[in-house]
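Omission of a single protein chain aside, the complex is shown with its protein chains in their original locations.
And now, chain A:
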């Protein structure tokens, strides 16, 4: 016990000495090291020599300890390792700033002048110091001194004169509160001085003064990296963020179980191939369309995550090739095979027809998309029809000469995106009769969907796989390879809480894939095998609930 106390006393003695000398006096350090038998360094051993990286790590730990308030530990660490936190001149500089000793601070700054990356920064640093000094004088009520500072110190710098003018106007503020607000300043005290220090630190190279909170910054970056690498990451269910239950002690990785990868239900109600399935935008209903010319509407049970059949929409003469839910989830457009030359708009709540669009028996209306107001929609097909229609089934507008393959309406409420046979997606403004090219691919675009922000588009490109485009920059963001496509029409969709995932059907029988696209990483996860699956839909409700459909007669729900 006594020995320990003696050791501790010696420790503190050494600690205070090293503060002033900050590692410049090595002999003292080695003496300290020799007497620290308790710390595992045997008598007579010099401190271990550190590599550059090791030295940096020690410095960061020291900085962290100091930040937490463990000054003694930090000092001990520095003395024992022979490292120093900051250059002594920089340490002095910091001390002066925090104490508000402005002239000393300026002197210290002068000392550091040669160590600056860019010597001209010194002027700016001086400006910042003097600005703080001026504001503090004003708040203290020392108007004369403040004026002197402004005139004889700040102004001659000839730097940022705009700010100088602003500062001079503050002279007439009597109320400290107003002064602070007007200056955008926190007021005299540690907070503003620390903020000043943070600003000043930017001009000092890291060897002189460590960037603030460096260790914490690095660790957070590492955690971000882990999250990025996480194959099954779903940002909504992210419980492992630091500070909210996450831990540094283990690497982050989402469990596979959080992923929808088991089929919970199989729907066998259709009598022929199911060609399309779509969840309603509010996630409450599912519509499946089949070659058997019927559409079945299902209710989604949010608790059991299963669906129950609600009713069947029939009376179509041809197979159902496309379904489009209105944004308010009350209406459904049913598109049939090309030969039908018409499409039907249904009321999804009650199962009755709202209207039909049938213009000419030579028309092809194989794709449709709603406008935001759920009252107008566009439709079109490969024979060259491209119409804008209303809820009575009338054609309000028509665009000539476009063989439409797939449609979507942008969030701006007026741009209609249409993919055509020239392997491109163009944006059309029916009102202004203007159109422009957005995406040009080299192969046929079989289908495409927009994410909920309307910024990204997911394209199924024949023989190329799935392409993710940024519509704002018109750049290809990512290609998802490994999905052979070209023979059958395949759909893909965004899924997950933050559109973290995309999922796509594939022509390889017995396979459907989830792919994670989290920032820089795209991991293909072959999650489950499903018969002849060629397309998917998604529900917008968490947890991620994806309905997939297969192209034989069954629909699988995951």
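Observations, loosely collected:
Here, a residue touches a chain if its C-beta (ideal position, glycine included) is under 8 Å from a C-beta of that chain, and two chains touch if they have at least 3 such contacts; residues count from 1.
One rule holds in what follows: contacts and distances are computed from a predicted model.
Per the UniProt record, the absent chain's protein name among "60S ribosomal protein L33A", "A-type voltage-gated potassium channel KCND1", "Protein yippee-like" or "Replication protein A C-terminal domain-containing protein" is "Protein yippee-like".
In the complete complex, the residue from A:110, A:123 or A:463 that touches the missing chain is A:463.
Within the whole complex, the absent chain has one touching residue among A:298, A:399 or A:494, and that is A:399. Within the set A:310, A:376, A:422 or A:479, the residue that contacts the chain not displayed is A:422.
When the whole complex is considered, the residue among A:143, A:222, A:248 or A:266 that touches the unshown chain is A:266.
Considering A:446, A:466 or A:503, the position touching the chain not shown turns out to be A:446 (whole complex). Along chain A, the points of touch with the absent chain fall at residues 263, 266, 268, 273, 275, 291, 319, 321, 382, 384, 399-403, 421-422, 426, 435-437, 444, 446, 462-463, 484-490, 507, 509-510, 529-532, 534-535, 550-554.
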